[in-house]
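To start, I am sharing the structure in question, which I have written as structure tokens.
As you look at this complex, bear in mind that one protein chain is not there, while each of the others sits in place.
Moving on, here comes subunit A:
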Amino acid sequence: MKMLINVPETVVADALRGFAAAHPELTVDVENRVIVRRDAPVAGKVALLSGGGSGHEPLHGGFVGRGMLDAACPGEVFTSPVPDQMVRAAAAVDSGAGVLFIVKNYTGDVLNFDMAAELAEDEGIMVGKVLVNDDVAVTDSLFTAGRRGTGATLFVEKIAGALAEEGAPLERVQAVARRVNEVSRSFGVALTAVSTPAKGAPTFDLPAGELELGIGIHGEPGRERRAMMTSGEIAEFAVDAVLDDLRPDGPVLLLVNGMGGTPLLELYGFNAEVHRVLGARGVTVARTLVGNYVTSLDMAGASVSLCRVDEEMLRLWDAPVSTPALCWGA
């Protein structure tokens, strides 16, 4: 597998140096792997801190900026960051109003953020936490690590970020973040397996005529494999999987998210199919976002995320945001 890299060992550091060069409005500590808003800490504002394995760009570093995250901690590829990163980032962004940790539900992320929360609290930083677990492909039971955090992370970071920007206290920012997670669900499909730089080859075998349903964002295979389907058929499968669980009684936010290796041309076509299916199921789409936001390196495929919004959540979604990957109203 050809990759535009130097050596696998330095891909994260190389990307961070390039990210820094592209975004002088952010402070990028390449050595310690911490990205923060240049104006941090913002006086009186609750800070939002997220992080996770690299390979999901623009998540999370691309969402640092006014109206969204105050800091992001990128780990190695598909590997959660270490507690030292989060403690350093929390200290850099805390204005005294507290820091909300936004954690995707993966065993490694949960353990490292929990350790970081303890250490940050030892340093006198008030820490709140929201666990994002929106992926309906995983049965949430005692027999799994629980649902994965995927596309809804973007909803949580955007909406909670807007509320924090308005000066709301930690308790309220945490509450809206948790609420957004509770009313969000996602389902993803893969058309190709992912290749990590360390392995240099696909991490699982997905034959040409087949697709994988219910995939995560780490190259882990999904629940089920089928013969390749059309965009319309995939939209029906994905939307129904989400609606089975969410049952919206009002308008929704829709994220049609590319996994990294699918062209926008295909994503927009897929979005048309998703809208068609949602319309047929009587679901009103309030806002739509299409693009590669929560990716899995070079994987081809897409995920559908819905968030059942109330008026306040919709207002916060529309509020100005100014980050490398999401920018409107500013």
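Heads up, the rule we're going with is that a contact is a pair of C-beta atoms (placed from the backbone, for glycine too) under 8 Å apart; a residue touches a chain by one contact, two chains touch by 3 or more; residues count from 1.
One rule holds in what follows: contacts and distances are computed from a predicted model.
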Seminar exercise, completed: Out of "Dihydroxyacetone kinase, C-terminal domain", "Acetolactate synthase small subunit", "Sn-glycerol-3-phosphate import ATP-binding protein UgpC" or "Spermidine/putrescine transport system permease protein PotC", the chain not pictured bears the UniProt name "Dihydroxyacetone kinase, C-terminal domain"
Problem set entry | Residue touching the undisplayed chain, where the options are A:Ser80, A:Asn181, A:Ser303 or A:Thr323 | A:Ser80
Problem set entry | Residue among A:Ser50, A:Ser186 or A:Thr203 that touches the chain left out of view | A:Thr203
Seminar exercise, completed: Where subunit A meets the left-out chain, the residues are 8, 53, 75-84, 106-108, 111-112, 115, 137-139, 142-145, 148, 196, 198-199, 203-204, 216, 218-221, 223
